[in-house]
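As you look at this complex, bear in mind that one protein chain is not there, while each of the others sits in place.
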Amino acid sequence: MERMALGKAITAGLRAAMDRDPRVVLMGEDIGKLGGVFRVTDGLQKDFGEDRVIDTPLAEAGIVGTATGMALRGYRPVCEIQFNGFVYPAVNQIVTQLAKLRARSRGRLSVPVVIRMPAGGGIGSVEHHSESPEALFAHVAGLRVVTPASAHDAYWMVQQSIASADPVLFLEPERRYWEKGDVDVDLAPGQVTPLHRARVLRAGTDATVVAYGPTVRLALDAAAAAAEDGTQLEVVDLRSISPMDVDTVAESVQRTGRLVVVQEAPTFFGAGAELAARVQERCFYSLEAPVQRVGGFHVPYPVARVEEHYLPGIDRVLDAVDRALAA
Amino acid sequence: MERMALGKAITAGLRAAMDRDPRVVLMGEDIGKLGGVFRVTDGLQKDFGEDRVIDTPLAEAGIVGTATGMALRGYRPVCEIQFNGFVYPAVNQIVTQLAKLRARSRGRLSVPVVIRMPAGGGIGSVEHHSESPEALFAHVAGLRVVTPASAHDAYWMVQQSIASADPVLFLEPERRYWEKGDVDVDLAPGQVTPLHRARVLRAGTDATVVAYGPTVRLALDAAAAAAEDGTQLEVVDLRSISPMDVDTVAESVQRTGRLVVVQEAPTFFGAGAELAARVQERCFYSLEAPVQRVGGFHVPYPVARVEEHYLPGIDRVLDAVDRALAA
Amino acid sequence: MSDAAAGPARTEPMVQLLDPSGVRRHHPEHDVDLAPDELRDVLRDLVLLRRLDAEAEALQRQGELGLWAGSRGQEGAQVGAARATRPHDQVFPTYRDHGAVLGRGIDPLHVLSLYRGTDHGGWDPAAHRVHPYTLVIAAQLLPAVGYGMGIQRDGAVGTGDPARDTAVIAYLGDGASSQGETAEALSWAAVFNAPVVFFCQNNQWAISEPVERQTRVPIHRRAEGAGMPGVLVDGNDVLACLAVVRSALDRARAGGGPTFVEAYTYRMGAHTTSDDPTRYRSAADVDAWRDKDPIDRFRAHLASEGLLDEAFETALAAEADAFAERLRAGVRALPEPDPAAMFDHAYAEPHTQVVEERDEFLAAWARHDEESAAITGGAR
Partner (left out) sequence: MSDAAAGPARTEPMVQLLDPSGVRRHHPEHDVDLAPDELRDVLRDLVLLRRLDAEAEALQRQGELGLWAGSRGQEGAQVGAARATRPHDQVFPTYRDHGAVLGRGIDPLHVLSLYRGTDHGGWDPAAHRVHPYTLVIAAQLLPAVGYGMGIQRDGAVGTGDPARDTAVIAYLGDGASSQGETAEALSWAAVFNAPVVFFCQNNQWAISEPVERQTRVPIHRRAEGAGMPGVLVDGNDVLACLAVVRSALDRARAGGGPTFVEAYTYRMGAHTTSDDPTRYRSAADVDAWRDKDPIDRFRAHLASEGLLDEAFETALAAEADAFAERLRAGVRALPEPDPAAMFDHAYAEPHTQVVEERDEFLAAWARHDEESAAITGGAR
């Protein structure tokens, strides 16, 4: 067991992957001497050299496009997109090439590229630095989308993502980078939770609350608060957006009869919609209330001074739980 | 009443808008002398000149980015993206600028840009020509996303989109371009169905089938087939993806108790998910069966020779209806 | 392995009207002839811009701003370019071009409101013909070109009527030169002969990356590949920047088409207040540029011209202090945004889902206010 901040756990995971496999290379803006704006790659260029930790020109299409080419040559590139709002210049490469090359070649081409990016808000940033674009990528066939919520998962999931033969979007909960947690670095591969498996973090009987990335801590806090009023919430960390582990969620909902999904992204066309659609189908007869969604609003992410009102808070989670229990 | 093919109805709508307002300009690849690969802009450059019908360089970011700038100067640009699979280079301009400029400027800037593109498959094309990206844009706050299913709607909705002060993605059902229909060109503005209102095309009592764009005809055909077996399906043309007219759908589902959503896009994170999530919330007690989704699969659009198996067909729609009725 | 090639050492001569010691030089194509008062006004602009930077940095340290991106070292480039524009020209600045904004008479508190996090946009773009800051690198360039195409369609280019002919100036950095959209904007402007001046401040750094990481050749040579003139100017020479940008704007207004200007300068401060330059550049690197300071240089020039007397200096110092005081007080007095306002401008016309979300938000907010009022006895 080692105690690490979530961001440092990613650093440790990257280091472990680079030690293990010389074909793992990192690419991104300011990831070298600076160590990235969140210092996630801190020290890696010093230790692995400029050929494996590449400070790239300021062009996201370039980062993902050249990473795709390196993967075609046999490398395993890990791209860093500096902030969630800056992934869009790379969307053409991600959607039309990276995601489709395997299918286009009927499995002959493999492009194991990982795209890391900070996601979510809550750190008082200026525009474009606080968005949660997971739904856009989850809708694109050929991509996998995952997000850790704890230091332990951050350490292991980044390594699992690098090991994946498919392209993976790895979303890092921005405002949790500094949150410390225990990381069990000594697990044998078999002991690590599979990358795309959801996990029940707290058992409960009255309702199931599903969260992922930055909202997991919120869901746990809400569950603690609800417990004081005698309401037992079961908290599930989804961990993977694509694929989505509906089995784990459905099993929980069959017991609790109620579901609340909490995300930072706008609810409209978000992950909560997909989960609600599947759960109402799988658990139609065990659902005692409509699935409730809590998330961002369908407006551009607001200015820092009001983001606390945009982001789901305990109040909004508990209101949704109340709505579910009231039905 | 005039009888027109859907594609020609769009041409007529564009022409009417350009006649009415000299600030309406068209921009795109091959839209001038060629009249666009689907001939939707046929004859417009000849009649309105090269300053208003602009053959652009081969760069989609350029098309949308410069259109945004022209809108800032007071013009009303209508962009044509040649095929749905080629919109991705423009995503950065669409998501970070076009969609957000109004909010960024607290309403002081207006960017009334329309982005037209053929959507959906079924015409035996090569890769990238048959996709349905509506969900990606519906998730982006600041954009409106609409799609006509008939010549009449095509004629009016394109004009309403141009008249909108907000940016609008206008998806044209590719395989319906040649489908003829009656267009009532003499309606007074007040008589035209509002742009974002869904419409019940066929009344029924046993289940509601919601479709949009290319799947509307499919839903109507399925309803006709079902009627032969004595099942009365109500068919709703959603028409607008963002905003979504849930009221009209909910009102129908409250009567029928059953809902099937049919789309060409992959169901995973698609429009059907959002509609299912909202309807299970709004109609929890009137729903007698889980909402059923019929759509594309979560795989890259397949080769032309098998697309009929990828696209929803009558069989799959009726299977979904059966599942809904069986519950 | 063979990797990153040698960077773009600046071989070509730069347009320079003041040498580093402030001695006036003359240039065959580019020159200016300013009256004494105009010259003093230029100094005033430079001094106030630098003061804005100092105050904003302090305010950020005190927690009054969330972030600050400083323009220290680039005042010559920014003031020169701003003074070259005419009121009806349209400006597309980046997040660092405070000189471009002040030069248009915009209240700097609008700029600070963005970095305080109370506003995304700030000023009224139409009133000042200055587009909001664009934070997505290079994303302002294609809209700038499109705006220029609109000007062409308005018939406001090449009429010879100074009150009518209009141009666009679009700012970008050295790092921005790597974005594909930048290349599209340049080539597009050339193909359509749009009245746009691209003003690239090469401050040698894109956060931690030196310009060599962005390009193999001097940035102004990008212009050749796009089909427009590229001019290299000493970005720490305010007169040279004024002269070069003015003639480029004149050319654009006259229908001569776009120009790309590379202003060779240096980012003296950190990238932003969240940056730590010690990780990637040496003090020596920075010191080498201190001697080229644009304000010292210009002041030396005015002194040698005998244009600086104590009265002026005292008045300027007093004005700067008042300016600073107004900033300090003004920032703290900036109105807190109304949370509900986030729903107001996502769309011009009502959007069903947004309206519903707004109503739910307001209801919940009111409810929780009552609750907490009940608990705290009103003190929330």
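Order as written gives the chain letters A, B and C; numbering starts at 1 within each chain.
Throughout what follows, a residue touches a chain if its C-beta (ideal position, glycine included) is under 8 Å from a C-beta of that chain, and two chains touch if they have at least 3 such contacts.
Only a predicted model underlies this, so the values are computations on that prediction, with no experimental measurement involved.
**Student:** So which shown chains sit in contact with the chain we cannot see?
**Tutor:** Within the full complex, the chain left out of view touches A, B, C.
**Student:** Among C:40, C:164 or C:221, which residue is in contact with the omitted chain in the full complex?
**Tutor:** Of the candidates C:40, C:164 or C:221, C:221 is in touch with the missing chain.
**Student:** One chain isn't shown here. Among C:18, C:157 or C:172, which residue touches it?
**Tutor:** Missing-chain contact among the listed residues: C:157.
**Student:** Any idea which of B:3, B:20, B:180 or B:309 touches the chain not displayed?
**Tutor:** Residue touching the chain left out of view: B:309.
**Student:** Contact with the hidden chain only, please: which chain C residues?
**Tutor:** That gives, for chain C, the contact residues 1-5, 8, 152-155, 157-158, 178-184, 187-188, 190-193, 212-217, 221-228, 255, 257.
**Student:** Please identify, in ascending order, the residues of chain B that touch the omitted chain?
**Tutor:** Residues of chain B in contact with the hidden chain: 29-30, 32-35, 37, 50-51, 55-59, 61-62, 85-86, 88-89, 124-128, 268, 297-300, 302-306, 309-310, 315-316, 319.
**Student:** Take the complete complex as the reference. Which residues in chain A touch the chain that isn't displayed?
**Tutor:** Residues 25, 51, 56-57, 59, 61-62, 64-75, 77, 92-93, 96-97, 101-110, 141-142, 144, 164-166, 196, 242-246 of chain A touch the chain absent from view.
Basically, only the chains that are shown with their structure count from here on.
**Student:** Going by the average position of its CA atoms, which chain sits the greatest distance from chain C?
**Tutor:** Farthest chain from chain C, going by C-alpha centroids: B.
**Student:** Would you mind pulling out the distance in Å between where the CA atoms of chain A average out and where those of chain C do?
**Tutor:** 35
**Student:** Hey, how far is the Cα centre of chain B from the one of chain C, in Å?
**Tutor:** 40
**Student:** Taking the mean of the CA coordinates per chain, how far is chain A from chain B in Å?
**Tutor:** Inter-chain centre distance comes to 31 Å.
**Student:** Residues of chain B touching 2+ other chains?
**Tutor:** Counting only residues that touch two or more other chains, chain B contributes 92, 96, 103-104, 141-142, 242.
**Student:** For chain C, which residues are shared contacts with two or more other chains?
**Tutor:** 119-120, 136, 180-181, 341-342, 346, 351, 353-354
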